[in-house]
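All protein chains but one are shown at their positions in the complex.
Moving on, here comes chain A:
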Amino acid sequence: MTDARTYIQGPTRRPSGSPYLRPMETMVRLRNVRKEYGETAALAGVTLDIRPGEAVAVMGPSGSGKSTLLNMVAGLDRPTSGEVVVGGEEITAMGEAALARYRRRRIGMVFQFFNLLDDLPVLENVTLAAQLLGTPRRQALTRAMELLEELGIADRRNAYPVTLSGGERQRVGVARALMNRPALLLADEPTGALDTRSGDQVIDLLLDLNQIGQTLLIVTHDQRLAARCADRVVEVEDGRIATEAAR
């Protein structure tokens, strides 16, 4: 496992001040966000701010609206009402193409079930995000190899996802999420499908990232993850923020 110093000295280190965002007080701003599916309100007026460099864990029982909240921030779903601003951009007003560009440039996502493309080997899975952005292939390969080396899976670069362990797959997922140097890393139950040992490795990884200034929004049931990584824990119940506690 790599340590934070590697990232600080390595190519993933962010230059002082964000190259993507102008200096700001708030990275993510949700104002009275509601999301209704028919008559059911998945989110019932959520208001939340996340500062740059902050790690926020969203916890709550199944069906409480955690993943819906994450989808709103990722631009994967649109709120019924309310405002979602990320990096100073109001994303609720964006069209589909603009949202796609927003996802490429601003955010990286890590999923519970990894969501790797089974037909592509590890290296191609990781470079894909950069290639969609238009990064030249050689440059994308260099960057991907550096990330894989730092995450300790460079030797599996030609393997296909089906041959990897859960922990390895999640590390590939993290490498892919970091490929475009996102200002905000979103993680949906990143340890949910992993055994304890692999889960711990991922927790270490996220912790390291946060320590070098990566803003994190993590949806999790995992108390250990929240306890170790999060600066602040937000409890969601029935689509509302029930409690908010800084660590």
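Everything below uses one rule, namely that contacts are C-beta pairs under 8 Å (C-beta built on N, C-alpha and C of every residue); 3 or more make two chains touch, one makes a residue touch a chain; residues count from 1.
The rule we apply is simple: contacts and distances are computed from a predicted model.
Enquirer: The complex has one chain missing from view, so what does its UniProt entry call it, picking from "ABC transport system permease protein", "SoxAX cytochrome complex subunit A", "Electron transfer flavoprotein subunit alpha" or "NADH-quinone oxidoreductase subunit H"?
Expert: "ABC transport system permease protein"
Enquirer: Just to verify: which one of A:Asp49, A:Asp77, A:Asp200 or A:Glu237 makes contact with the chain not shown?
Expert: Selected residue, touching the omitted chain: A:Asp77.
Enquirer: Could you tell which one of A:Arg34, A:Arg51 or A:Arg105 touches the chain left off the display?
Expert: A:Arg105
Enquirer: Since one chain has been left out of the picture, which residues of chain A touch it in the full complex?
Expert: 67, 71, 74, 76-77, 96-97, 100-105, 109, 111, 113, 115-121, 124, 128-129, 131-133, 137, 160-162, 169, 176, 180
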